[in-house]
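All protein chains of the complex are present and in place, except for one that has been dropped.
Labels run A, B and C following the written order; every chain starts at residue 1.
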Amino acid sequence: MANRSPAKRASAAIPHGLGRAELLEMYRLVRLTRSLEEKLELLFKQSKVIGGLFRSLGQEGESVASAFALRRRGDGTGDMLSPLIRNLGSMLTIGARPVEVVRQYMARGDSPARGKELNIHFTDYRRGFIGQISPLGDLVPVMAGVALTFKQRGEDRVGMVYIGDGATSTGAFHEGINFAAVQRCPLVVIVENNGWAYSTPTRMQTAAKSFAAKAAGYGAAADRVDGNDMLAVYGAAKQAVERARAGAGVTLIQVDTYRRRGHAQHDSQSYMDAAEIERWAATSDPVDRYVAALTGSGWASARELAEIDRAVDAELDAAVAEAEASPLPEPFEARTDVTGDGPVAGPWYRLDPPDPTKA
Amino acid sequence: MANRSPAKRASAAIPHGLGRAELLEMYRLVRLTRSLEEKLELLFKQSKVIGGLFRSLGQEGESVASAFALRRRGDGTGDMLSPLIRNLGSMLTIGARPVEVVRQYMARGDSPARGKELNIHFTDYRRGFIGQISPLGDLVPVMAGVALTFKQRGEDRVGMVYIGDGATSTGAFHEGINFAAVQRCPLVVIVENNGWAYSTPTRMQTAAKSFAAKAAGYGAAADRVDGNDMLAVYGAAKQAVERARAGAGVTLIQVDTYRRRGHAQHDSQSYMDAAEIERWAATSDPVDRYVAALTGSGWASARELAEIDRAVDAELDAAVAEAEASPLPEPFEARTDVTGDGPVAGPWYRLDPPDPTKA
Amino acid sequence: MATATKRRAKPEHVSLTAQGKPVTLLEAIREGLWEEMERDPSVFLMGEDIGVYGGAFKMTEGMLEAFGGLRVVDTPISEIGFTGAAAGAAHMGMRPVVEMQFIDFIACAYDMITNYVATSRYRGSGAVPMVIRGPSGGYVRGGPFHSQNPEAAFFHTPGLKIVYPSTAYDAKGLIKAAIRDDDPVLFFEHKWLYRRPQLREVLPNEDYVVPIGKARTHREGKDLTIVTYAALVHKCAEAAELLEKEDGLDVEIIDLRTLLPLDDDAIVESVKKTNRLLIVHEDTRTGGIAGEIAMRVSEKAFEWLDAPIQRVTALDAPIPYSPPLEDYFLPQTDDIVKAARWLAGY
Partner (left out) sequence: MATATKRRAKPEHVSLTAQGKPVTLLEAIREGLWEEMERDPSVFLMGEDIGVYGGAFKMTEGMLEAFGGLRVVDTPISEIGFTGAAAGAAHMGMRPVVEMQFIDFIACAYDMITNYVATSRYRGSGAVPMVIRGPSGGYVRGGPFHSQNPEAAFFHTPGLKIVYPSTAYDAKGLIKAAIRDDDPVLFFEHKWLYRRPQLREVLPNEDYVVPIGKARTHREGKDLTIVTYAALVHKCAEAAELLEKEDGLDVEIIDLRTLLPLDDDAIVESVKKTNRLLIVHEDTRTGGIAGEIAMRVSEKAFEWLDAPIQRVTALDAPIPYSPPLEDYFLPQTDDIVKAARWLAGY
């Protein structure tokens, strides 16, 4: 997984049928992801983030590159994905906006989940993403059903669902991917092997030689790719997406990467080897490697990238300012949208005068 | 899977280190299994069986042969198994008695489950079997835990759990076998592929090329065997049991067989191909094939087998008579053994006079 | 596919009402499912053995042939899987109806239903119009895992609706209402009622729904209110007849039909009339829904109560299999009679 030296790639043709504009857009997205998380970390340290903060440092590349392989439209006719907590990059790639993410983390009333759900747990069917819930694995069956409906309706749309190395141990993952495979649903399952599930190393999660090896147990196609090589991830994802779109069913792609931060901000990472983290940072940072590929291959100039960086910073400053100006939700909102039958009853003892018959 | 002609096996040495006595005992057990089910079917037609009746016709061989590979003791120091509804043969092999089974099916008060649970859902830890419950897959995690304790205590005991082709689709199966494999628990998982899950053919259950292919996804050893060749099943099971006993962890064995009857008595099998059933009956009945092997190889004479048949019939006649003489449970027993704190409260309105304060 | 099949003549077994023939509770639900499948192409069915086999109780018989494999989906044995898949399909605008082969196995999908499906609207992921249905209840010697009444496990989950009908008319009207409802509905079908000849009735030969959330007065009375549902509606009716004959008691029976949301008004109104309340359910005692009903009546009609609210329920145990045990475990008509007598005499 040694970093490819610019030399080796010099004057290479752009792979996977990508154009220069797309390469730059992918750069913008991965940069946006990392910078947004850095902003969030700042806000977290200022106690402006409510609840935990989850970094995807070192994994942003695969999030962006895999989602980039989807048909991204924003009008409800494109592909659909469901991310994990560390797939901020996938969300931004398919259309989530930084200001939405900041509002979510700051529990604002105008955040997509209106303060009812946290961090990147939010949904937009038109843009093509379905927010996960905390119980791991549950979105695999759900996305299998999304893909089933594409098949039922004869739509050439594809679903993509992300699952961590740890979450592959859940019954939901198993039942969902088996269902999708036997029904030949157009679904791509990205297994993110970042080496850790909270403090649990992969070897304590499963005795399987690889996660790709699980595919055969479902009759799904398998692929495995260096998760910090954005172009490789894009290539693998693109192929799987096209397979699915062509009606050839489920592909499980193992993307190997590394979680350089703790599970969340509170996690000291005491159980991790600092040298290992350093090595990944030095030799396999997805952004560095992508920049090296872009510049080393003459696909982009340092100046172009610097411009993008400036634009990203400006966008994020604006997003944070906007989010900070956002109001917290109205308490009453706690009662809305439980069912379609209107707000649920409020507490009788908060009435004036209190009246239990009105409960 | 063609039936081996006696000629081919003539004067062959007994494989897998088995002795003649063991061969005859296996014959007795498989005969006992089939004949007991035939008796039960008779009782069912006389409406003496309460609830459903499940036949393992055509699968008895693998049940007996796999369980026969276990250390069977009856004093709580042997191996442990957990059967499925169609593993009557495994139960009898590890020590369940026909009269217990008949009492269970007749819902008698002196049945092992005292009328609280049905058919072969009963347990004896000393003899080494744990009754399943209806929700499929649940016993895989449970048996993983049984095997975990063997490992914790440094006991050289082994667990064996049966799972149907259909039940491999459950989350419980997945979580249980993955847990056992990563913990290197001494567990053997027998996947019984009998072609059907109720009315669902294997191809609608999973797109996997085989069930053995699932093993790699858990880092478990895999084997696959002709389930109606008792000696082959014994050999595969024996090897897996010894692997487990030696601390080498989990083996998944796919045994291919065929469910010649419906899911239960009420099932007309309309969805099955009569010719296919006939073909399995004619060319691959496990008992016929075993008899052919025994006699064709000069390991047993027709006279010996006939004697065993007579003994089995006598035993079963006695068992049925005994069971029919057994009492139904006392109603009050419905209140016992919910917790260790004594019987649960009875209904206040059945007191004389009724008294709700005593509920 | 739907259109293609509309041209076919409707099979006999789903044309009984059209022919003016009486239907059982099972047949009523089957007709309801069939008519919704014809009415709305976004409705589809999923479950184990529901296709070729037509389901363990033959509820979906003939539907695969009529509507095809894309709308009648045989699934692997994966309650988490197909329940979650139904939610995903619902997100995309479909209206899935999933069958638990026996409702007992809904426990396997407990997380998916309570954490994912029930909270979707609240989380901002939108309504999840789906129905989870299946054969429920005891009195059939089914043992601990083929006899359960699962309502209490879900009654506590905001975002769900729960329906448990006792008559053919209600069953057909409520399955249609459930399918058309934008929220997830758990639709429980009592297998002891499925084919009971006494429940056969001729249904209106037109499209109708029974509103979710409205109880029904099964029997009018002034001396005592019995609130119940599902199979026990019929045992309560038996008891009421007997109490009228033997004690001259005039018992009112409220059939809840919908358990969530509860129809407080119907209950309270009846209690204010009779001043005595007996709650009867087949489910076990502790944590059964009788408690919630009693709590609400205490909150809203305490002063109208002339006697303590009482309940007749199953015992606090798993459901035993052997007839003497199950008979003792489950509420029987005679139990209702005795409890009602005690209350009336209070």
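Quick notes on this one:
The rule is short, and it goes like this: contacts are C-beta pairs under 8 Å (C-beta built on N, C-alpha and C of every residue); 3 or more make two chains touch, one makes a residue touch a chain.
It should be emphasised that the depicted structure is a prediction, and the values quoted were computed from it without experimental measurement.
The chain not shown here is touched by just one of B:A107, B:I120 or B:L148, and that residue is B:L148. Touch with the chain that is not drawn comes from one residue among A:I130, A:A167, A:A236 or A:L305, which is A:A167.
The missing chain, though absent from the display, is touched by one residue of A:E41, A:D156, A:D313 or A:E333; that residue is A:E333. Among C:V97, C:A152, C:A177 or C:A237, only C:A152 touches the chain left out of the display. Screening C:V52, C:L70 or C:A107 against the full complex identifies C:A107 as the residue touching the chain left out.
Although one chain is hidden here, its contacts on chain A can still be listed: residues 50-51, 107-109, 113, 115-118, 121, 133-137, 166-167, 169-172, 197-200, 204-206, 270-271, 328-335, 338, 344-350, 353-354, 356, 359. With the whole complex as reference, residues 112-114, 116-117, 121-123, 125, 130-131, 133-135, 138-152, 171-172, 175-176, 178-179, 182-183, 337-341, 344, 348, 356-357, 359 of chain B touch the missing chain. Residues 104-105, 107-108, 110-111, 114-115, 118-119, 122-123, 144-145, 152-153, 155-159, 260, 262, 283-284, 286-295, 298-299, 302-303, 305, 307-311, 316-318, 320 are the ones on chain C that touch the missing chain.
FYI, only the chains that are shown with their structure count from here on.
Look at the CA centroids: the one farthest from the centroid of chain B belongs to A.
Mean C-alpha positions place chain B and chain C at a centre distance of 36 Å. Annotation for chain C: residues touching 2 or more other chains are 76, 78, 80-81.
Chain contacts: chain B has residues 169-172, 204-206 touching two or more partner chains.
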